[in-house]
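One structure is given here, and the rest of the page talks about it.
Here the complex is missing a single protein chain, while all its other protein chains stay put.
Just so it is clear, A and B label the chains in written order, and each chain counts residues from 1 on its own.
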Amino acid sequence: MKTNIQGTTLTVAGIAELSATSSTTFRDETRAALTAAVTTLDIDLSLTTFVDSSGLGSLIALHKTMAGRGGALRIIKPTPTVVQILELTRLHRILEIVS
Amino acid sequence: MSDTTQQSSANALRALVICPDPQPDVPALSRRLPLVLTPFLGKTVLDHALTFLASEGVRDVRLLCSDRPDVIRAAVGGGEEWGVKVEVHAEKRELTVAEALAKHGNPVDAAPHAFVLDRLPQMPGAPLWDDYEGWMRAMLELLPVAGLDRVGSREMSPGVIVGLRSRISPTARLIGPCWVGANAFVGPKATLGPNTVVGDGAYIEGEALVERSVVGPDTYVGAMTEVRNSFAWGRQLLNLLNGSCIEISDRFLLHDLKPDLSIPGRMT
Partner (left out) sequence: MSLVQDIPIRPLSLGTPCELGVVREVCGRIRQFLAGCGMDAKELGELELALTEAGNNAVLYAKPEGRKLPVRYDVDVRGHHVEVRLFDHTPGFEFPERAELPDPEAESGRGLFLIQSLTDEAIYLRGRGENCLVLRKNWDFSRAVAAREEPKGSEVDRSQNVEDPARTLELMTEELASSFESLSAIFRFSAEVSASGNSPEFTRRWLNELLLITESDWFVLRMVDPRASMLRDVMHSFPDGAGAPTPLEPLFLTPTWRSSLPIELKAAIGRNDVPFDPGAPLGFQDPLAACGVAGTGFAHPMVVNDSLVGVLTVGRRDGTRAFQSGHASVIQTFADFFAIQTRSQQMQEERVQSMLTLRDLEIAATIQRSLLPEKLPSAPGIDLAGFYRSARVIGGDYYDVIPVEGGALLLVADVMGKGLPAALFAMMFRSLVRARTDLASRPGEFLAWLNTNLFRELDRAGMFITAQLAFCDVGRKEIRVAGAGHPPLLLAGDQGDVRETASGGPPIGILEASAFPEDVVVWKNSRLLMFTDGLIEARDPVGGLLGLEAAKGELAAAARGGLSGGETRDALSSLLVRFEKGTAPADDTAFIVMVTTHE
């Protein structure tokens, strides 16, 4: 997992999977990387091939974190597998997806 | 219709189709499937729209959906059936045309043709989701235009169109305008029409009466049952005049022959 801040945007990329064993670390490390200036959190899921329900939970947790500080979370270029899961669980209605 | 034609041919063969969210005045239509997948003359509303867009030379369609995009994606695939590249894009909520153009329009190319699928592009004068009667009227309006489109459909008598492999009892009475889909069955002394649409694989028992109504695909209508001003789909019976909707539990009256969520107009 790589984080990169440009201006007010924090990009998190290089995530292979978000599963029960990795999602808590992902959430906590992302939160730790959030500086006060960040208003947009871009989660790049272009390399992510697996997301389970705890992974979805971590995305929602971060979404709430961002909403709480007046910012926004975006899902960037999710793979078709991940899109399927986001849509199936109707999370496309609360998470911004940029393809 | 001529308006639309000019617009789309003028615009670089791309279309943004906004698939509407469930509509407050026709809640029952989106219960089983997203609105645009509602049965409509043996196909879905979306299917008719894509067929038309393809015939107008559109080669690239982006569907913007917020209600069950996964189901819509499963229904249209990549658009191979229409020879059109179809992409389904999930949105947080139903976009306006302006929002759709801002988000999905390409500044370099000419603006794509963008519209909300609340009326069919081939019938811009017939709103689909204002009320149940409007939906029914639009279907009857499309009947003379698209009623004979499908392979194997034949006009049995003026205004009466019957689809491939449907069996109609010689003693059944079909009064036009009346449209029956493929693989349907109509029993002895049943009466269908006027102003009636019966979906694919429906089974109308003997002496039943269906008038000014729509019978959905794979729906069983029992012997001597009368269906008037209604939309019967599976076990659901919707009164098109007052919008009341009930679930029929007596299997001999109305019944679902295929209780899974199959998409209308798909041969499985």
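The rule we apply is simple: a contact is a pair of C-beta atoms (placed from the backbone, for glycine too) under 8 Å apart; a residue touches a chain by one contact, two chains touch by 3 or more.
Remember, it's a predicted structure, so these values are computed and weren't measured experimentally.
Within the full complex, the chain left out of the display contacts the shown chains A. Considering the whole complex, the residue from A:Q6, A:T25 or A:S53 that touches the absent chain is A:S53. Subunit A meets the missing chain through residues 17, 19-21, 49-50, 52-54, 56-58, 60-61, 64, 81, 84-85, 88-91, 93-94.
The working rule: only the chains that are shown with their structure count from here on.
The mean-CA centres of subunit A and subunit B are about 38 angstrom from one another, to the nearest whole unit. Those residues of subunit B lying in contact with subunit A across their complex are 66, 68-70, 73, 89-93. Interface of subunit A with subunit B (complex): residues 83-84, 86-88, 92-97, 99.
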